[in-house]
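Once you've had a glance at the structure underneath, I'll fire off some questions.
The complex is shown incomplete by one protein chain, all other protein chains being positioned as in the whole.
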Amino acid sequence: MTARTKVMKKPLRTLGDQSYLVELVKGLGLTLKHFFKGTQQMVANSYANPAEDPFAEGIATLEYPEVKRAYPERWRGVHRLTHREDGSPRCVACLCCSTACPAQCIYIKPAEYPAGDKRRGYERFPEEFVIDELRCIFCGYCVEACPCDAIRMDTGMHMTALDNRASFIFDKEKLMSIPSQHGEFKSENPRHEPGDPSHPGIDRLRGH
Amino acid sequence: MADVELETRVVGGGDAGFVTTKFEALLAWARKYSLFQYPFATACCGMEFFAAASPRYDIARFGAEAPRFSPRQADVLWVVGTISQRQAPVLKRIYDQMTEPKWVIAFGTCASCGGFYDNYATVPGIDKILPVDVMIPGCPPRPEAVLDGLMLLQQKIGDGDRTTAVVKNTQLPDGAEEKLERLYNIRMRP
Amino acid sequence: MEPIDLEYDDAELELPSEPMSLNMGPSHPAMHGTIRMVLKLDGETVKSTDIQPGYLHRAFEKMAERGTWAQVFPYTDRLNYCSPLLNNVGYALAVEKLLGITVPRMGQLLRVVHGELSRMADHLTCNGAMAMELGAFTPFLWYLKAREWIWECHETQTGARMTHSYFRIGGTALPATDQFVARARKTVQRVLEVVAEGESLLLRNRIFLDRTQGIGVLSRETALAYGVSGPMLRGSGVDYDVRKDKPYLTYGEVDFDVPIGEDGDTFDRFMVRSEELRQSARIIEQTLDLMEKVDPRSPDAKVSVDDPRVMLPPKSEVYGTIEGTINHFKLIMEGVDVPAGEAYAYTEGGNGELGFFVVSRGGGTPWRVRVRSPCFYSLQSAKGLIEGGMLADIVPIFGSVNMIGGECDR
Amino acid sequence: MPRFKLDDRELPFEKGDTIIRAAHRQGIEIPHYCWHPGLSVAANCRMCLVEIEPPPGRPAMMLDIMHWDEGKRDWVPAKKPKLQPACQQEVSEGMVVRSQSSTHVAEARRSVQEFLLVNHPVDCPICDQAGECKLQDYWMSEGRQPKRMLDEPVHKPKGVVFSETIVYDAERCIACTRCIRVCDELAGDHALDLRERGNRFEVVLAPGRKLDGPYSLMTEHVCPVGALTSSHFRFKARVWTLRGSPGVCSGCATGCNTWVDADPRENRVYRLRPRDNEQVNKYWMCDDGMMTYERQRLGRVSRAYVGRDSARSEAAVEDALKRAATELSKVPKGKLAVVLSAQATCEDNLVLAELARAVEARLYLSARGPWQADRVLRNADANPNRAGAVLVGGDKVGSLQDLVASVAAGDVQGIVGIGADADLDSATLAPLGRVGAVALFLSHDGPLARFATVTVPVCSALEAEGHFVNVKGLAQGFKRAALPREGVLPGWDAAARVGRGLGLELSYRAAREVRAALQARLQPPAKAADTTAAEGASGA
Amino acid sequence: MLFWVQALVKVGIIVGILAQVGAILLWVERKQSAMMQDRMGPNRAFIPLFGRKIRAAGLIHSIADGIKMVWKEDWRPPKADKWLYAAAPIISIVPPLCLFAVIPFGPTLHLNHLREMYQASWTAEAGARVVPLQIADLDVGILFIFAVAGAGVIGAALAGWSSDNKFSLLGGLRAASQMVSYEVAMGLSLVGAFMVYQSPRIGEMVDWQVDHVWGIFAQPLAFVLFATAAIAETKRVPFDVPEGESEVVAGYFTEYSGLKFGMFAAGELVEVCTAGAILTTVFLGGWHMPFLTQRGVEVMISAGRALDPEVVSAFVAQHGDKMVGFDAAAELAQQHAVTARDLLTHCGSSFAHLGTSFVWHWPHWAVVAVGAGNFLLKVLLLVFLQLQIRWTLPRFRYDQIMKLGWRVLLPAALVNVLATGTILLFLQAGRA
Partner (left out) sequence: MARIILDRLKERFGADVLETSSQHGDDVAVVTPARWREAAEFVRTDPRCACDYFVDLSAIDCCDNGDPEARFEVYVIAYSVARKHRVRLKVRLPEDNPEVDTLIPVWVGANWMERECFDMFGVRFKGHPDLRRILLYEEFKGHPLRKDYPAQQAQPLVAYREGTYDKLRPFLADEGMPLDRTFKAAQDPD
């Protein structure tokens, strides 16, 4: 162990410090260095793209609308709803996400599949699935709470600014139309559903 | 959602309804590239507001760098962060002190709708107390979204129109744009 | 540098004048938007002041009583929004204290690294903002650039730039990514370079020295009685640092110094923060070494406790097995069942002793979550620092107090 | 009282109690699936196994088992005590029972839990029971063991329709047979039975039958897992977002105690459940009673109206109240009739009765007509509070028939009343149309509503709090489950306001004042029993 | 008549340039600070022209600023004094503009010989059409500068007072006291310069510097003092306490909006420019550029041979400290094999390079143009420096500014006067 405490001594003021000028010149030297570096890069149009090299010296500006930074894999962006094989929502309206949501920005109206649907009686689905993206705080709790891998925030899109509060209400269709950062819509949930071909099926007479 | 009406805002000093002249267009052009801002920064979003002004994102590129802490000289009021009930009169007063033309950007979830602070202390969205032109979602919004919001405001100023608008989403993978446009059901601007 | 008016007591020569009362804030640029000061001025000298916080009261403590224990994390992020992960850690430790669980080693190391990165961001913001409010805009923007690196480092790891909600009761939400260690090292190194650059514009600059040295002197005894903590207390010469005095997580294993100031003036507070930046960098370097030493197959390499009562099961189990699903549902529906009791856990936050006093009556909802927010205490002591000084001194003093609205007003 | 020992606690018991019942009486729960306090013992789930220490001097009954030794990494012979089902074992004086404190018991429960979940589908997201499912509760408190069997589970029929209201999912079923016993013992109708054994078991309907009868919803209620679900509640809400408030069923004069489960966010009632009360309904309710919340939603009056028939128009509540006072004040003394309601709470009736007393009006009582009764719970009187209305009104309460007669005789020129129910047909009621001033406080539409010249909306039984006195004379209080619409007043409040408009001294301004006045009026045996406190005993 | 035409043209040129100064400096400041701070700065405003987007590296933003500001709502506090409130911004922008009236921004123009090489004798030519590149060469030029610059304070003080706002009042007070204080230091720091130049006429000051040496070398201390005071006069960081945002919001112009605010802002930038111009004129030789003579560029490359001290003494005795003609000097160097350095040491002249000469004669108009351009360049350099300082330093505290003004600059200026006087006395004594 080295010294436990370290007293931060006040620097001794030299005559140079007291006269303002020396430090002014030094400071100017530093800022001029930055200035010339920046100017040279701007004129030569040779500055590094921070999306590629964030630690580069000189101009560090990401010229946003033209240059974009791919968001990290884990970054939590706009929500999406994953699809099943047949394109219906993976969500079964269990309401876990809306329960876990601290902002209560998720509204789900669960419903049963209509008569004649192969999933009737087995599964439910969200008749309405609405997220108020304005109210959302992007904490990711809904994704964590989803037991079906139905809701995800890996779209790599940030929610854009709008000028109407109603436009932030994303309904089921909109949420389902948004792909992941890699353009996918599928879910990783391997669950066999009673209606799916992969399901072993039931046959009371045949037994199991 | 019949009760959702768009906010009206005054462009060009309030003489709405006359023909847009070249002069008006010039004025709108000038205004959109010279947005002096009053940052009413109260909370966490202030950090991202700094970040948007930081070298990395540099809001100055849009000509909106100059913070004027006197509301008289500011064009756009950034309400950055949670507005508590106690703060509301202050905000209202600042807004009233601003000179025309003026715009308001609600920065972040709290300012836009109260966010997850739906409690006794917080105003559930500043549109409860003053007209808002642009709302930037996110808690806090990342600087890209802030710039989106600013560009949206510039578009609105430039067009002088009051319809719903959406900034073209810039983070979409190829090919998804038309789909989004169709599904957003909102006119995408050129 | 004492105010010129006070040096010569020639008040009787001047015309008697009424003190001017001035409202500073809450929308005043130096007040961070959330503080109002009612000042009584005699010329430029502050005769008395009434500091009124509360403009950012967001009912944190009330909101915490509403959801589950886990749902408090997003709120803690927004307490001290300069260093959200330190708040996360503080709250997690408090609940873990109630639960009587200890996080596996990798989880602890991650908490330390992220916490210290957060602290660096916090101090960068504080020192930068203080310089900015003194008119030095350039170092502030350089610091912001550096902070951006830290945030991006966080972002790849936690999924958000500043409101991470990354830690959980019993561990972290996700393990570290592969590139994290290298990225963190690079980040720390570059940040220190920028800090050195920024400080070279300030630390020997007489204007800056005159503005900060001897301004806002907080004596050791006053600081203690006010409950001031963190860099501000250390600036006053008290070597109280929770990380040293009661090492939590893995702070006992790493080697770092506690910087303390000489007189307790604004400059000392600036210097303490600036040195803490470097000490944080040391801690991070050492902790990253420790992380690399952890055998990835040993139980130490886990980031979360292996207790279904506390941690959500892995997603694969949730999708595939009823046991995992039940576990998941119980934790989502009802939250972590924290046994009745109360505990006060304290950590070294960005601004000092960040204490969470949690009371459970059993069940998944907190009965009371009290946060001992260091700013509130620091701000209280600011009254004494401001009075008698000049109007302009409020700016550096207030900057060095580092009042963070979310934490102060909760 | 004899005592026994459970987990180091001395507990009293009554003779003939089983361990689980003795513990249940003391509010201690021993984990169980198949046992239900109101049903016979089946002892087939094996969840309630407990360890009973042998009496002094007797050797313990031990079983030889093979035990996995982690050190040797092999199975070794071991012994463990023979555990007894607590639901079947009678308690005896001085018996020492170990439940939570026994590792053997814990292991047994863990094994039972694992066994029950071996074939359980991954259905929590879909299952309506999630949140009040015993499988979930006990996994968390007793099991906490990840799955070891990784084979594809046995698949069985799902979504089997037992009746219009009951849907059965065989995969979720744990064969506790509670539903079968409910049918047998409560409804007296052996409509259900168990078929097959082992992991192929299944609950089936008797051939050609439907699960009908007035107590079919009870099968769903007693199901400890999500095997039986009711189509009324199915997929509508999640139980953990609901808040239960203690209520009293307004379906008939039995006054079954209920839990009213409402979502406070939407301010909507989703279901009623029976609330245990040994004196009244034990653990049960009838289907119609459980569906009264639907009735409360239909025909709801939520706005004030002024005028009658074609002249009717919407008005503000305040204006309607004023109008009522003006109209009624023109009625000559003695010509006013006050109509109490057997559907309204004692509080509402009390204030109305006091109003009547103050203006010397005659009292009448409106009520619903009789319905199908049975010998289990259902009473022939379909009104929850006839006894209460009579109690607060005194002996001279006339029937609606009397009112029609008085109107026909010209003795009545003004009516003020609560509720629109009537047990008479519309032709008989027609003379009421001659009365010029009829002020009605309505929560729901009904036969009387069309005679009103002033309609004031008041709280329904789910929105108000008050007391019902059941047919046995037991006054039972209940709490508010949902908030009324803006402007909708409690009935007593509306009555009191109109009374004050008439210049009377009806000083009731807070619910607690009315309640205090009511308490004074309730004589034994109708003294209000605070049954709402019986909160903990609902989960059986 | 010619005089008036000349004056009008010159005023037109100056005002025409200065009118753009606000916008241009705004852009310079934005872009420069951006470069210092590792960012891009404004660059997104554009004018569509021939299907292309003309961005002019962000200069367009300044135009937008100007246009917007003019049509921004003009607001007056209800309790404000109407006339004073309106007058204040005008008062604060006019003086820095007026100051340019006495600044010579180029060598004198001889209209008759525009296309020829300049000959010294032409000055004596009768009826010569001469245009001095200076609007008014007042006898009391430098005093005019003090007087007019001092008027600027009134604007700030009035604005602060008439705004009916406590922050404005504080700002106005600060501005008034600060500017008045620095006026004193500024004035005194120039006294030394007068003594050296022996004239208060600005034109003559420049001539002296052209003849001898730049003022910065003759009066280095005065240069520093005057520069400091001039920056303080502009009320910018580190001297921006009258409008320090973190202290008094926007200071004395807190309540101003629209065009009036624009006038304050522009006034400030014009002041920066003015300060640069005065500094250039008084200390940096005005339009003068090394090696630029009236005939063009003449450069001597040293022969590098040693010079006998006696020869040099003789040379000095012959020529005094007057300008050494190139030819004579070259001849001398060849004769005696002197080095330029030695000659310089002894002559104290700036042009006495000896050796091979490089002479490039220009027509007169080119010389004048280069001179004027040179002046502009120097001003811009100084402006650049001021901006650089503004973005490098933190802000003083109000009392520290006063202390610096009264206790450092003022005594230093006095010392400078004393020292200059003493040295001059000695020199004169030596010469006599």
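Letters A, B, C, D and E mark the chains in the order given here, with residues in each chain numbered from 1 onward.
The criterion applied here is as follows: a contact is a pair of C-beta atoms (placed from the backbone, for glycine too) under 8 Å apart; a residue touches a chain by one contact, two chains touch by 3 or more.
Not measured: the values here are computed from a predicted model.
Novice: Among C:A59, C:A184 or C:V305, which residue is in contact with the omitted chain in the full complex?
Specialist: C:A59
Novice: Which is it among D:A481, D:A494 or D:L518 that touches the chain not included here?
Specialist: D:A481
Novice: Looking beyond the chains shown, say which of C:L85, C:V238, C:V258 or C:A281 touches the absent one.
Specialist: Spelled out, the listed residue whose C-beta touches the missing chain is C:V238.
Novice: Which one touches the absent chain: B:E24, B:D118 or B:D159?
Specialist: Spelled out, the listed residue whose C-beta touches the missing chain is B:D118.
Novice: Contacts of chain B with the missing chain: which residues?
Specialist: Chain B touches the chain not shown through residues 1, 3-5, 85-86, 88-89, 92, 118-125, 127-131.
Novice: Spell out the interface residues on chain C facing the chain that's missing from view.
Specialist: Chain C touches the missing chain through residues 52-54, 57, 59, 61-63, 65-68, 97-98, 100, 222, 224-228, 238, 240, 245-246, 333-335, 341-344, 346, 353, 355, 357, 359, 361, 363-365, 367-368, 370, 372, 376-377, 380-381, 409-410.
Keep in mind that, in the parts below, only the chains that are shown with their structure count from here on.
Novice: What chains touch chain A and also chain C?
Specialist: Touching chain A as well as chain C, we find B, D, E.
Novice: Among the chains, which has its CA centre at the largest distance from chain B's?
Specialist: Centroid comparison gives D as the farthest chain from chain B.
Novice: Most remote chain relative to chain A, going by C-alpha centroids?
Specialist: Max centre-to-centre separation from chain A belongs to E.
Novice: Distance between chain B and chain D based on Cα centroids, please, to the nearest Å.
Specialist: That pair's centroid distance is 52 Å.
Novice: How many angstrom lie between the centres of chain A and chain D, each centre taken as the mean Cα position?
Specialist: Measuring from centre to centre gives 45 Å for this pair.
Novice: Suppose each chain is reduced to the average of its Cα coordinates; what separation in Å results between chain C and chain E?
Specialist: 49
Novice: Send over the residues of chain C in touch with two or more other chains.
Specialist: Within chain C, residues 28-29, 74-75, 138, 141-142, 145, 148, 163, 201, 205, 207, 319-320, 325, 328-329, 333 contact more than one other chain.
Novice: Which positions in chain A touch two or more other chains at once?
Specialist: Residues 24, 27, 30-31, 34, 59-61, 63, 71, 96, 99, 102, 104, 137-139, 147-148, 191.
Novice: Within their complex, state which residues of chain A touch chain E.
Specialist: 21, 24, 27-28, 30-32, 34-35, 38-39, 42, 58-61, 63
Novice: Can you list the chain E residues touching chain C in their complex?
Specialist: Those in contact with chain C are residues 33, 36-39, 166-167, 170, 237-238, 240-241, 244-249, 391-400, 402-403.
Novice: Spell out the residues on chain A that touch chain C in their complex, using ranges where they run on.
Specialist: The contact residues of chain A facing chain C are 1-11, 13, 17-20, 23-24, 26-27, 30-31, 34, 54-55, 60, 71-76, 96, 99-100, 102, 137-141, 144-145, 147-149, 153, 188-191.
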